[in-house]
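Omission of a single protein chain aside, the complex is shown with its protein chains in their original locations.
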Amino acid sequence: MTPLIDIRDLDVRFTAGASQVHAVRGLSLTVAEGESFGLVGESGSGKSTVLRAICGLAPTWDGTILIGGRALPPRRGPEFFRQVQMVFQDPYASLHPRHTVDRVLSEPLAIHGFSDRETRVERALEEVGLGRGFRFRYPHQLSGGQRQRVAIARALILEPRVLLLDEPTSALDASIQAEVLNLLDRLRTERGLTYIMVSHDLAVVAHMCDRLLVMQHGQGVEELTRAALRARAATSPYTQALLEASRGYTAA
Amino acid sequence: MALLTVDDLRVTFPTRQGPSEVVRGVSFTLGRERLGIVGESGSGKSQTGRAILGLTPPPGRATARQLVFDGIDLNRASPRDWRGLRGGRMSMVMQDPKYSLNPVMTVGRQIMEALKFHGRLSGADKRRRALDMLDAVQIRDPERVFAAYPHELSGGMGQRAMIAMMLVAEPDLLIADEPTSALDVTVQVEVLRILDRLVTDRGMGLIFISHDLRLVSSFCDRVLVMYAGRMVEELRAADLHLARHPYTRGLLNCLPDLDHDRHPLPTLERQADWAR
Partner (left out) sequence: MTVAPHVPSRRDWLLTEQPASRRQARLGQAYRTWLAFRGNPLAMVGLGIIVALILVAVFADLIAPYNPIVGGDLRTERLLPPSAAHLMGTDDQARDIFSRLVHGSRLTLMVVALVAVIATPIGVFVGTTAGYFGGWVDTVLMRVTDVFLAFPRLILALAFVAALGPGIENAIIAIAITSWPPYARLARAETLTIRDSDFIAAIRLQGASSARIIWGHVVPLCTSSVIVRVTFDMAGIILTAAGLGFIGLGAQPPQPEWGAMIAAGRRYLIDQWWVATMPGLAIFVVSLGFNFLGDGLRDVLDPKARK
């Protein structure tokens, strides 16, 4: 069976001022349809850049990205955006401050020429657990968790197959994180979505993902299944250090 | 004798809808130990830390029935007394080093600046102590960091430089507000080790403010749990599993963990009377 997402030898470089940053170096991974895949690493490991390269937000990249067996063109077209969507880390930065929830959700429908916008917007709000009462609110009238629900509704309104999740809960309080993770879990089961989730938190990734790739300095260090992670069967010292650190503080 | 006594601390901010109390009657005593204050955003934990150092940002106002640091009544302290205490005997480490270090001054000068109130030290002595401190916070190349500007340091380095600056004067009380939240987990552990050693070796009192209940309970001796400006529970860290308040239990419960598969995660049902 061909994997839904197949990334081979991905290389991403940016120019930051005078210096060049080699953010991702020769990364390969495959994700099957309906699977949830995790990318774990610390800041600067290039994990978010991988997501940005997939959806066309990274400026220049080399290598091959296949979605459903077809190579991605250099410019992503409308077809692509109906298949792949993304949820960003900071719910305070990912919603336009002057747009109501209604506008946020109906704009993608307008761009792609859907006719039954009213019902779709209302259904999307119901699905993420926000009632109709939220439809005409502005972002400043919403809490962080509610904003992230709106962002999830926006990503799902075009009914994509793949959802890219860039640290979707790291800006939220623990109790809100649990609610958002449960929501993402339920949506995946209901709609058969495929997830790629980026996080620095091993526990969150272990909770959400079937398989994960540990990244360091733009390279893949080690690929593990959830079961292997639970069994602490990591072979690379870096993964072991991450596992150790995730248990909290232990006096040396 | 207790190092710090806080009794009925309240912090109020005026808003258009009238005054809003963000810290409502917090009381505790601190010895030469590690005390954790845990809560979610808006629980008032950071304002508690700032109020103890008299750093409540205007137009906010902090009041306490009693606020005593090592026998000194902070309620009666003059601005001059405060200047002598802050940076000398009491210090604070903030979450983001970027906003706490002066961008146009080298790290070394900033650390030496912190020694200003600390007796009459010659320039060479100050320099030596600054370098020793940088070494103590596990910076491998103290000379380079000493001469560097804050923007030339990585986040972890910057945070360690900041801690060095706050600790060089050997304070008796350190308030650390999410000192490791901006750091990667592997660096986080190192920074905690440094703080740990200071408490054990130098007998410093530490107030560790964080949203991370697990981290705090693994690091501190005692934990205060705050919700909506109130202390809902005070516990020995080792007895965290015995927590009685539903909020503390809910917070503990809703974290995903590596060893258990729980789908869906239990969520927190907030009760209105917790905030009362």
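The chains carry the letters A and B, assigned in the order they are written, with residues numbered from 1 in each.
Going forward, contacts are C-beta pairs under 8 Å (C-beta built on N, C-alpha and C of every residue); 3 or more make two chains touch, one makes a residue touch a chain.
Note that this is a predicted model, so its numbers are computed, not measured.
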Looking at the whole complex, which visible chains does the left-out chain touch? A
Of the residues A:His96, A:Arg123 or A:Arg232, I need the one that contacts the missing chain. A:His96
Filtering A:Arg8, A:Arg137, A:Arg230 or A:Arg247 for touch with the omitted chain leaves A:Arg137
Where the unshown chain meets chain A, residue by residue: 55-57, 77-78, 81-82, 85-86, 88-90, 93-100, 102, 107-108, 111-112, 133-134, 136-138, 141, 151, 154, 158
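Heads up, the rule we're going with is that only the chains that are shown with their structure count from here on.
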Can you compute the centre-to-centre distance for chain A and chain B, using the mean CA position of each chain? Integer Å is fine. 32
Parts of chain B lying in touch with chain A, wherever the complex brings them together: 40-41, 155, 184-186, 188-189, 192-193, 196, 211-215, 217-219, 250-251, 254-259, 261-268, 270
In their shared complex, at which residues does chain A touch chain B? 42-43, 144, 173-175, 177-179, 181-182, 185-186, 200, 202-204, 206-208, 229-230, 241-252
